[in-house]
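Just one protein chain is left out here, and the rest sit where they should.
Coming up: chain A.
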Amino acid sequence: MRVFASCVYLVLGGALLSITEAKSATGDRVLVLVPKAESSKEYSQVIASLDKRGFDVTLAQATNTSVSLHNYDRRSYDHAILLSPTTKKFGAALTVNDFIRFVDDGGNLIVAVSSELSDFHRKLSAQFGVEFEKRGMLAIDHINNLKEGNASDHTVIASNRFTDIPAVLSPQFVKADADPVYFKGIGHKYDAKSPFLIPLLAGKRTTYSRLESGKSNTAQDDSSLSGSSLGLVSVFQARGNARVAISGSTDIFSNALIKKGGSGNHRFVDDILQWTLQEKAVLREVGHRHYLTSTGEQPEHYRINNEILYEIDLSEYHNNAWHPYSANDVQFEAIMLDPYIRATLNRTQSADTKSTAAYRGNIKLPDRYGTFTFRVNYKRTGLSNIDIKDTVGIWPLRHDEYPRFLSAAYPYYAGSFAMVVGFLALCMAWLWNAEPSKKKNAAKAKSE
């Protein structure tokens, strides 16, 4: 009984904790998959920091058959971290598709591999536009590498070639001489055309990729990838705002590299974790409305040339809470096949609340009727996508709303009135002149 009670407390406590201290905007259930139970020690610092931030971490062996990402078609976890590069078969026969579905459903994913990665990982990361080098290849740098005393390990490279994305990386990485990040693992080719993928960390000019020393190294095993085209860590944000980080190195998550002095590793890993687990740079639309300026109400449909107000409230999540989002490039579009109106919305101070910022624009609707889409399509690198669409009918004027008594028509009015007067005059002339003779005729006829 006591056991049961303590279980209940535990669950309740956990729930309370997660409510009060939830770090992520989307949820705090984290699944960490490691190759062996004892390897969790290697990543204890990362796991501890997750725990400390209030995540509900489930540590599991990758091959444990009870592990599944979905339960009755609903996500069992909000985030998954794969630290088991050689595993060919995850959990209860999880397929690449299961992981994709996990991301499609809004789950966030961190995939870390080593040079011994399995085909499963290769296939999985290919879905995000990341193509790893051949198995056994390593990112090598003979100049920029880890130097401890006289010894230097050319496989632990030091790179500070970051893609400057303030939403993802801390300001310290933006500097030209930022502390390097030590990286030991395999490089990858990233799809430079993909708007979803950011090569966060790439090799320096002297970095290249080759088979591990000791293994055969013929010319054909050489890779054409080197320097900045050799991706080391890339992050990906899906259309549905799920985030994915892919690292060619499991080691950067390990205690050994994190603790390295003089490196940015600790901060870098933190940035990746925070961004990927939706702890920062998360945007959301709290509400939006549009209405006639004149009445302040939203009609069933607008009429052409109406003056309307469009408002949207935006919040940004960081530091454990929602804050007003500040920007000057939020745009509104009224689209019917093509945009008829594109206007920048201005932040209005008065309407702001503690957690939201209101953006507002005075819009004059086009002189064109049809079914329009009011759209705010706000997509900025590293930030969550906001794509708000409203289908709104813009109707032509009612039959009695057209302007009357146009000055151009005065001649016609004059004409018609002249006609009326003339007709009346003619009638009168006719009546007064013709009557006597008619009467005479009638009298004549009668008499006859």
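The definition used in the following text is that contacts are C-beta pairs under 8 Å (C-beta built on N, C-alpha and C of every residue); 3 or more make two chains touch, one makes a residue touch a chain; residues count from 1.
Here is the rule we use: contacts and distances are computed from a predicted model.
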Complex minus one chain; that chain's UniProt name from "Trafficking protein particle complex subunit 6B", "Mis18 domain-containing protein", "ATP-dependent DNA helicase 2 subunit KU80" or "dolichyl-diphosphooligosaccharide--protein glycotransferase" is "dolichyl-diphosphooligosaccharide--protein glycotransferase"
Given A:K147, A:R205 or A:R239, the correct residue touching the omitted chain is A:R239
The one of A:L33, A:V57, A:L82 or A:V103 in touch with the missing chain is A:V103
Touching the unshown chain, chain A contributes residues 96-97, 100, 103-104, 123, 127-129, 194-196, 236, 238-240, 242, 301, 336-337, 369-373, 391, 393, 395-396, 398-399
